[in-house]
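Let me begin by presenting the structure, written as structure tokens, before commenting on it.
The complex appears here without one of its protein chains, the remainder shown in place.
A, B, C and D label the chains in the order they appear, each numbered from 1.
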Amino acid sequence: METNLALLLLLAPLAGFLINIFAGKKLSGNLSGTLGSLAVAVSFAVTLFFFLQVNNTGEPVMVNLYTWMKMVNFDINFGFQLDQLSLLWLMFVTGIGTLIHIYSISYMHDDENIHKFFAYLNLFVLFMMILVMGSNLLIMFIGWEGVGLCSYLLIGFWYKKQEYNDAAKKAFIMNRIGDLGFLIGIFIIGYLFHSVEYNDIRNIIASGEADIDMAWLGIAALCLFIGACGKSAQIPLYTWLPDAMAGPTPVSALIHAATMVTAGIFMITRLNFVFDLTPDIQHIIAIVGAITSLMAATIGLAQNDIKKVLAYSTVSQLGLMFMALGFGAYEVAVFHVITHAFFKACLFLGSGSVIHAMHGEQDMRNMGGLKKVMGITFATFMISTLAISGLPPFSGFFSKDEILMTAFHHDKVLWIIGSLASIMTAFYMFRLVFLTFYKDFRGTEEQKHHLHESPGLITFPLIVLAILALVGGAISLPGSSWLNHYLAPVIANPAQHHALGTTEYMLMGIAVVGALIGIGLAYTKYISKAQVPPQDSEITGFTKVVYNKFYVDEIYMAVIVKPIYAIGSFFKNVTEAAISGFVFGLGRAATLIGAQGRYIQNGSVGFYLLIFVLGMCSVIAYIFLK
Amino acid sequence: MENILQEIGIDNYIYLSALLFCVGAFGVLYRRNAIVMFMSIEIMLNAVNLLLVAFSTYHQDAAGQVFVFFSMAVAAAEVAVGLAILVAVYRNISNIDIDNLKKLKG
Amino acid sequence: MNTLIAIAGLGIVCLIAEIFNLRKAIVPVTIIGLMAILGLTVNDYFGLGLDSANTERTEAFYNNMIVNNSYAMAFTGLFIVLTIFLVALTPEFHKNHKAKLSDFVAIKLFLLAGAVAMVSFGNLAMFFLGIEVLSIALYVLAASEPKNIKSNEAGMKYFLMGAFASGILLFGIALIYGATGSFDNTAIYAAVLTGNLPGWFFMGIVMLSIGLLFKIAAVPFHFWAPDVYQGSPALTTATMSTLAKVAAMAAFFKLMSNLNHTVPGAYITIIIIVSILSMTVGNLMALKQDSVKRMLAFSGISHAGFMLMVFLNPMVMKGVLLYYAAAYALAGIAAFAVILYVTSGKENEDVYQFNGLGKTNPLMAAVLTCSLLSMAGIPIFSGFFGKFFLFENVLENGFVYVVIAGVINSIISVGYYFKLILAMYNKDATGEAVKVPVSYSIVAVAAILLNLAIGLYPDAVLHLIK
Amino acid sequence: MITTLFYILSAFTLATAFLTIFSKNPIHSAIYLVLCFFSIAGHYLMFNAQFLAIVHIIVYSGAIMILMLFTIMLMNLNKEDEKNKTLWSRLAAVISFCLVALVLLAAFIKAQQTGYTYEVSGEDYQSIKVLGQVLLNDYMVPFEFASVLLLVSMIGAVLLSKKEHINN
Partner (left out) sequence: MDVSFILITLLFGAAATYFVGDKWASRAALIFSTAAFAATLYVIYRYNLGEGVSYAHKWISNPRVILGFQADGMSLSMVLLTTALTPIIVLTSFGNLFPKSRAFYALILFMAFAMAGTFLAVDGMVYYIFWELSLIPIYFIALRWGSGDAETRKKDVVKFFIYTFAGSLFMLVAFIYLYTKAGDFLDIHLYNIQLSKTEELLIFLCFFLAYAIKIPVIPFHTWQANVYQKAPAAGTMLLSGIMLKMALYSIVRWQLPIAPNAANEYKYFFIALCVAGVIYGSVLALKQTNLKKLLAYSSLAHVGLIAAGAYTLTLDGLRGAFLQMIAHGFVVVGLFYAAEIISRRYGTEEISEMGGIRIQAAKFASMFMILVMASVALPTTFNFIGEFELLYSLAQANIWLAVLGGTTIILGAFYMLRMFQQVMLGDKGGKVFADVTFGEGFTFIIIIAILIFFGLYPKPIIDFLTPALQKVLLNINPIN
């Protein structure tokens, strides 16, 4: 029963994918969209069932299908583990997934390849579920690579434009760098523990019997973290995420905000018992997370593309989550993942709604005053913005505050960095809101003429998500956290929970004040002074550096990609030619000797006989006269 | 008449034959007139014949001398064929200078 | 013994048939006669009653002039088969010289008689006469187009150098006689066994070897071969490169294994050097040749080098020599049958004449390809097994570097064999397709099938010689 | 006395051989060669091989040399019009001659048997009678086979000189 249900969980999106890919052309756009949404909705229902069951019993559901691979040291099962952590993730993957599917029916309905869009989305949900459901690292890796593939397909969904394809390719390749790290990590884990099953590893560590080489374990943790960096867009592998905004907006919402990018956090949380053993690596994670958070926030300050701002904000928020992971506060990170999923999905979908209304325009400099036309969109957007800025009582406040609080207790420097990032977040998010929804419309007349509120299929998900963004904090209120309790079975060493004392309230205050400062700055600049960011050519100085994302892409291009091409050219033009020339040269040398030899064969009998006689002489001399 | 080898010794005959043989070989190398080259080859064969006879006497065995008859037959046959070829060559190029036969080479 | 008489008799029958205007019957009768003689040989072979208990049995005739043993019989059989092929090619090749047909056939038969004498001799006199019969027949055949200056030149060169080599060979025989006092193999061997021989003996052996090295065209005594092969009529070239070379090699091997008891190291060194030189020079020179006949001459030189390897382990290599010789000669016959077809009526035998043969005449192209592959030593053709057996036995005696040289040469040889194959398959035909004479195609196919057959059943040939 | 005779005869043999080679006119060469053959016959006589000596003179001087002279006459070659080989090739020939002679002689000297005594058994081995017996009994097969050889050369000579009648 459980096995069948668990399979249904997976088969529903698979069926959606297969139907849409093979028969989608014959279906109408709405029908294929409905089918796709239904598939995910079924999964959501099943997830809900399991969630309630596990929440009641506290016993995870294990499904083991068959032995997938056999290594000398260990076997790899094709098995699934539905425990608290994976179900939590499944809940919002399928839940938000369903909403975004519904949203897409309307958003994509003009596209000729809509059936493919839903096929890919379903496939993504499938792989995401495999990722979180897997009972071992290899199954997670299937999902891990699978979502990468879907991300590739969806970023490059409008494949006629080669820039989009470039972005898709970049995302896939950068992810693959991380994947290699992940793979190496798996190798080491497998070698050390003779298993890649989470439960086995956990038991071995818990029993404390096994003699585990800590140095190797550290390397493994580092490798796994590299994998997480790739998927969750951390320094140095984050540059693909902003580019990934080339994909349709629902994709950005689902994959590049709510679900896929959190896979790295999922993985580290999954393996919390491993990371707990390697404090050095945890420290690295915290630092990388903090720096990513600050850097992305900085870049976000100067972006003018509405989706780019959101993308950098995503990177920044992910950085905060990693910071929490680095402090061993897995529950906190997970909490922020969930609230972030709500408000960021809402933000992306809202921006999608705006872009929809603007007929594809994404530059905020050409927007403004949309509040009047798009009421619902504005309201939901505003709620989410307040949430991300960390104002109480919105969900973001609770999760972000917990992160900062943890940071404060562990490392003051990182706390400052995190707080700075939060202030910046508040600033650029409100900059976004003000530029988009306030003041007067700055676009063309034609655009203005077409401005309209989005249809119900688009606004409905927005409303649901906005509500969640509003109340989502309830799952882990300071002091009495349902989430911490829920996750306790999967977290080996729960984070220390600080009683709510003066320090804590003071910290909350600081955070709120910081957010307000950010909002205030934005207000002065864009409402009071009614500034509009300058055109590209007019950007100068430090702003230009920030606007151009610190030239990281260019640096990568110059330091990594170009040299690889240069080496390739060297190989192609020099090495290959040399080796080939050598081989041909041997043949040519032989032929040359043959050609020269022809002069010896000069046709003169006298000469032939001379050689004959000399040969005879030397033979006799050699044998008889030596 | 007592046997000559008691006086002279087989070695001297070997040297003589070897020298004569070398002279024949030298003739083949030295000249370019085909017919003189034939003659030189005859000298070589005669050197061998002389050697055979010497050995025949040395072993006091008739086989050596019998072999000389075969050798002569071979020499005669060779000369007959050789001269036939020579005539054919002469018909074509009107001389028998061996250095004119250099068409086949390389 | 009977074989030799029968062959000589058949030759005379040919000549008489011409007198009685039975020209048309000559070739069929000869072929049937040769087949009968082959049967006779086979009968004699089994008459030896060789079995595991009785492996060295020989039959001697006429004061040990002719000795029948498995070696002689096996090679005789091979020679007869080759001659059948060569005779079968004759009428078509000489279709413009019908008056001379009987002469050509008779000369080939006498040549065969010489070859048979070279392997079944029991006395150096027989050997010497045999090799002279063979040589003189070849001089005549080489020059057998009197109006063709190239043929003249080939005949002249071959004759001059051959006679010179005969002189050296004869000198060697004289020295051997001088040292042992006999021309008889068994007597010589007995004398060798006593051990107390004058130094002339070994000089004689060396000079004899040089004479024979000339006949098999080993470096540095090989210079005649390319010129003579190229200048001679193609059929003569075929004879030289197959029958004559194989016969000389067989005789060489027989002489050395009959007359020598222990071989000094220096002699083996010389053989190794000559062998490696022959392979290398032959193959390298062949790379840059335009004329196919000339190329095959150089290829023949390299094969002579390969065959010389048998001296490195003579006790067990008899069968291998026979096998290699058969493989080489059969491939050669097949190749020459195609070459005769392609070059008939053309003024030269350059590679470009073969352009597009794969399209105009796939069968002949396939046969030529197979024979070239066999010569290059590609399995499943017998040429490969020949090399394989050679290498195996040579390695068993520890001459690794000889084998390495052989291997490197095999690689080089592919270069020029494939030049021809490429011309056939990768170029467009220059002229129009000419119908293949039946006799050519029969000979070509039969020869290559025989080659394949002994490749598939190497045991059949390998163990003929006990 | 015999020794002196041997040396004189040997010197004569070698000298005529050399003269054969060095004579510019082929006719002269032929005549020197005949003389050389005669001297070799002299050697045979010294070995007491009279029959062989006579056969030698008949075959070589009488048959082979006549054949050659006939050919020379036929081709009208009795002129001294032969161009010399190039100096280099002549030099090479001389050097190689010296080399071969040196090597061969050195090898033979090295192979010289020391202290051998030659004893005469007194048995007859080279009278015509004995030779005939050996030739026609022991060496009957080669003797017959020589006929094949001669036949081949005969056919060959005819083949090479026969006038061609195309397609008769």
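The rule we apply is simple: contacts are C-beta pairs under 8 Å (C-beta built on N, C-alpha and C of every residue); 3 or more make two chains touch, one makes a residue touch a chain.
Please read all numbers here as calculations on a predicted model, not as lab measurements.
Within the full complex, the chain left out of the display contacts the shown chains A, C. In the complete assembly, the contact with the undisplayed chain comes from A:177, out of A:62, A:177, A:512 or A:614. Only one residue from A:52, A:413, A:477 or A:579 touches the chain missing from this view: A:579.
Although one chain is not drawn, the whole complex shows that of C:164, C:200 or C:391 it is C:391 that touches it.
By the touch definition given at the top, chain C reaches the unshown chain through residues 358, 362, 373, 378-380, 384-385, 388-389, 391-392, 395-396, 400, 403-404, 407, 410-411, 414-415, 418, 422, 425-427, 458-459, 462-463. In the full complex, chain A touches the omitted chain through residues 21, 66-72, 78, 138, 141-142, 144-146, 149, 152, 156, 159-160, 162, 165-166, 169, 172-173, 176-177, 179-180, 183-184, 187-188, 190-191, 219, 564-565, 567-569, 571-572, 575-576, 579-580, 583-584, 587.
Here, only the chains that are shown with their structure count from here on.
Between A-B and A-C, more contacting C-beta pairs join the chains of A-C. Chain A and chain C have Cα centroids lying 78 Å from one another. If you average the Cα atoms of chain A and of chain D, the two centres end up 102 Å apart. In chain D, the positions touching at least two other chains are 85, 92-93, 96, 100, 104, 107-108, 110-113, 138-139, 142, 146, 149, 152-153, 156-157, 160-161. Contacts with at least two other chains are made by residues 10, 14, 21, 24-25, 28-29, 32, 38, 54, 58, 61, 63, 66, 70, 74, 77-78, 81, 84-86, 88, 98-99, 101, 103-106 of chain B.
Of all residues in chain D, only 85, 89, 92-93, 96, 99-100, 103-104, 106-107, 110-111 touch chain A in the complex they form.
Chain contact summary for the complex, chain C toward chain B: residues 124-125, 128-129, 132, 136, 139-140, 143, 146-147, 149-150, 152-157, 159-160, 163-164, 166-167, 170-171, 173-175, 177-178, 181-183, 200, 226-228, 230-231, 289, 294. Against chain C, the residues of chain B that register as touching in their complex are 10, 14, 17, 21, 24-25, 28, 34, 37-38, 41, 44-45, 47-48, 51-52, 54-55, 58-59, 61, 63-64, 66-67, 70-71, 74, 77-78, 81-82, 84-86, 88-89, 91-93, 98, 101, 103-106.
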